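Yeah, one chain of the complex is gone here, protein chain that is, but the others are all in their spots.
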Amino acid sequence: MVPTTFYVLLSAVLFTIGVLGVLIRRNAIVVFMSVELMLNAANLALVAYARERLAVDGQVLVFFVITVAAAEVAVGLALLVAIFKSKRTADIDEVSMLRG
Amino acid sequence: MDSIQIPPVDFRLIAPLLVVTGWAMVLLLVDVFAIPANRKKLTGYLAIAGLVVAGLVAIPLWDVSGSTFSNMLVLDRYSLILTWIFLIIGALSITMALDYLPRHGIEQGEFYPLIMFAVAGMIVMAQGTDLIVLFLGVELLSITLYILTGFAYPRLTSEEAAMKYLVLGAFAAGFFIYGIALTYGAVGTTNLALIAERLADPAAETNQLLLLAGASLILIAFAFKVALVPFHMWTPDVYEGSPTPVAAFMSVGTKGAAFAGLLRILVTALPALQPFWLPVLGVLAALTMLIGNLGALSQTNVKRMLAYSSIGHAGYILLSIMVASERGAQAFLFYMLAYALTNLGAFAVVIALEQRSNATWSLDDFTGLYKRQPLLALAMAVFMFSLAGVPPTAGFMAKFYVFTTAYEGGLGWLVLIGVLTSALAVFFYLRVVIRMFMHEPQGDLEPALNRGLSTDIAIAGGLTLLFGIVPAPIIFLVERSLVAAGG
Amino acid sequence: MDFVLFFLTAAIALAGAIAMIVARNAVHSALFLLLNFGAIAVLFLLLQSPFLFTIQLSIYAGAIMVLFLFVVMLLGAEQVEAAQDKLPWQQPLALVMGAGLLVIAMITAVRGGSNDAPPGGEAAEAFGDPASLGELLFTKYLLPFQITGIILLVAVIGVVVLNQQRNQAQTEETPGERPSSSVQP
Partner (left out) sequence: MLNWLIWLIPLLPLLGFLLNVFVIRQERQAGLVASALVGGSFLLAVVATVMLGGMPEEERRVQAIAWEWIGTGTMSIPFGLLFDPLTSVMVLLVTGVGGLIHVYSLGYMHGDPRVVRYFAYLNLFVTMMLMLVMANNMLLLFLGWEGVGLCSFLLIGFWFERKVAAAAAVKAFVVNRIGDAAFLLAMLAIFSHFGTLTFYDVEVNGQIIPGFLEQVPNLLGQTFGPEWQTIAVATGISFLLLIGATGKSAQFPLFVWLPDAMAGPTPVSALIHAATMVTAGVYMMARTEPIFVASPATQSWVAWIGVLTALIAGTAALAQWDIKRVLAYSTVSQLGFMVAACGMGAYAAAIFHLLTHGIFKALLFLGSGSVIHGTHDTQDMRKMGGLRTAMPTTYWTYLVGAGALAGIVPLAGFWSKDEILAHAVSAGYWPQLIGLFIASLLTAFYMGRQVSLIFFGTQRDPHYHAHESGRAMTVPLVILAVGAAIAGLMNLPTLFSGMPAAHLLTDWLKPVLHEEAGKFNPLLALFATIGAVGMGYLGWSVYTRNAAKVKVGGQDPAYYYTGDIWDTLEAAWYVDTLYQRAVVGPFRTIGNFLAQVFDPQGIDGLVVGTGRFFGWVATGVRQLQSGYVRMYALVFTIGVVLVLSFMLMIAW
């Protein structure tokens, strides 16, 4: 069996990549994708720990995370479409009227 | 295979929550099928009625305490008082919205049930004793707020605010869930009481590093929600962009709920990690008080000023949270109530002055207000002084309460920063007062007061003064609240 | 065997993730993310979570990713980052911070985990079947389950609300607009 650490390490790297994606990408859709990546990384860690402890709880948590992720994406994309209608761009740098 | 036995649920413990969510769902249907498009105000009134009913339902629960849903939810006086505060916040915000929405051409019946769902999320956070429940509470509140923030379409700033809030909120949620994962990995449970138990148990061999990392990420997620520096950046933009009643709701609601959850976590689950979180939160509190107040100083947009001010106040509230004791909880409750009333009142005045949809919320709108609307100006002055912490207002009492609590809790240096920054804070609150009292009115901007707003302002102003002069009953109330150490 | 499978899928997951944030074209990003999600699904299977494997594939890969692709195509937002970067120093700083975060996360993962193989045996055999998961969902986790339901309801309302308003807005002038140079015609 592969030790839990390996999975967690992978999850840590994936999480960081997700964070980086949010930080450096300007395409709002890709930013959302990066957030999804972060959540998935967390899910991986949860499942790995669940396996280590032989407790199903971790897997149940993943179930909730996936649901929440779906809800967030739905609202986010709806918003994006709304903004796109008037701004004609999905560049997140373009929504920067509010400042100071 | 056996059929699944759903465990018994003590419905008394979730009665207010049940009323709010149930009512909201029914209201959604009623709104669609029974209420004509030009009478959407009715939906608002029904929503307020629902919140009131929930508040009444909660009264007999004063002497009830217990936990249900496999110890994922408790009812104690701490959560009960918070529930009331949240219901008040919800009801006052809806009152503000009643005329605001049609005036700005953004009236839709869904607004009111959404506020109720947000209140439900807040109550969940006050009652939750499991990380996953707290997470879902945060998400329920947040997702609702993303929608409400973007409610003022076609105002692009509203959409922009929603977008920013959503991106950063989802980002923070990622950290939150990763923190939960690490905590789960460290102790094998997400139940707050069990976490503390495992921590205290030498045989359990909890992984300290993992737990610390998990705790850090969870703290950060909450720091984002309550807008602690440097996780505060979304606040001014989102407040400015969102419809003003929503900003009002957010400024007090999110803070109250997130702090409620944070305090529960610190008291119930993580007292053993105090050597770690105390310095972290200490630095955050200091930064928050400084940056919040400094940021407010250079604002000419009242809405943004109030946003920065709310950041500063998060710092003061954090002082009471850091004490993480019964006293701290009491100070927090009192501060929360005082702050909620004051801030909602201030926002209500802002709404009264915001009659055009292209309002800039400029300080200029307040010029000579005393001459035009003496009562409104006086009320605003009360709110400003309460926010600044000048006696005899609720804000002063609350600050005094928090500062003494923190001082006794050994947070002397933070109290020093708190006192000095609140001295600084007078600057920008005073600026509004100067505009109102020390200038002659210019232009023809007449405040649009209506019954709902007047009621709001009268209630908020009256109570702000009353709690400053006679705070004893409220203190009596919060003194009897205890944060249950798990269920 | 386990190890080979793990490293293979891990490599695919990593490659997918990196390619996703590097790809200039949003459609490519989405596809790479899909790859990553698939790999993670396989990892779930390796971790004895067949149920989550299914969910991961059906919800994430099936629904969410399709939604992403749909929106990308609808908006024609494949490439939006052609313009000059307005915050030229933001990316390098972000990379530095990312590196810092990576180091910390890896240290935490390595020092915080055990390098022993997780427990096996009879208990492990029975672990993770969908039935026990389902039972937990309806007993211990009944409350979160309900809240999730409400969250989904709210999300649905949200999408509808945001959509509805858009339709109204087309007939309306936009009086409340701040003058902004960045609005494109």
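Should a chain be cited, it is by its letter among A, B and C, assigned in written order, with residues numbered from 1 in that chain.
Definition applied: contacts are C-beta pairs under 8 Å (C-beta built on N, C-alpha and C of every residue); 3 or more make two chains touch, one makes a residue touch a chain.
Everything numeric in this text was worked out from a predicted model, so none of it was measured.
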Visible contact partners (per top-of-document touch definition) of the missing chain: A, B, C
Residue of B:K40, B:R77 or B:K164 in touch with the missing chain, whole complex considered: B:K164
Contact residue for the chain not shown (choose from B:A172, B:A269 or B:A338): B:A172
Options A:V22, A:V60 or A:V73, residue touching the unrepresented chain: A:V22
Hidden partner chain, residues of chain C it touches: 86-87, 90, 93-94, 97-98, 100-101, 104, 107-108
Footprint left on chain A by the chain that the document does not show: 19, 22-24, 26, 31, 92-93, 95-100
Contacts of chain B with the absent chain, listed as residue ranges: 163-164, 167-168, 171-172, 175, 208-209, 212-213, 216-217, 219-220, 223-224, 230-231, 233-234, 236-237, 275-276, 279-280, 290-291, 294-295, 297-298, 300, 327, 330, 362-364, 374, 378, 385, 390-392, 397, 400-401, 403-404, 407-408, 415-416, 419-420, 422-423, 426-427, 430-431, 434, 437-440, 469-472, 475-476, 479
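Criterion: only the chains that are shown with their structure count from here on.
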Chain contact graph, described as a line, ring, star, complete graph or other shape: complete
Euclidean distance of C-alpha centroids - chain B vs chain C, Å: 29
Separation of mean Cα positions, chain B and chain A [Å, integer]: 26
In chain A, residues with contacts to at least two other chains: 4, 8, 11, 15, 18-19, 28, 32, 43, 48, 50, 52, 57, 64, 68, 71-72, 75, 79-80, 82, 86-87, 96-97
Two or more partner chains touched - positions in chain B: 132, 136, 139, 143, 146-147, 150, 153-154, 156-157, 182, 185
Residue ranges of chain A touching chain C (in the complex, touch as defined): 1-21, 23-30, 32-34, 36-37, 40, 43-44, 47-48, 50-52, 54, 56-57, 59-60, 62-64, 66-75, 77-82, 84-91, 93-94, 96-97
Parts of chain C lying in touch with chain A, wherever the complex brings them together: 2-3, 6, 10, 13-14, 17-18, 20-21, 26, 29-30, 33, 36-37, 40, 43-44, 46-49, 51-52, 55-56, 59-60, 63-64, 67-68, 71-72, 74-75, 77, 79-81, 83, 85-87, 90-91, 94-95, 97-98, 101-102, 105-106, 108-110, 112-120, 123-124, 127-128, 132-133, 136-137, 140-141, 144-145, 148, 151-152, 154-156, 158-159, 162-163, 165-166, 169, 174, 178, 180, 182-184
Residue numbers on chain B that touch chain A, as the complex places them: 132, 135-136, 139, 143, 146-147, 150, 153-154, 156-157, 159-164, 166-167, 170-171, 173-175, 177-178, 180-182, 184-185, 188-190, 236-237, 240-241, 299, 301, 304
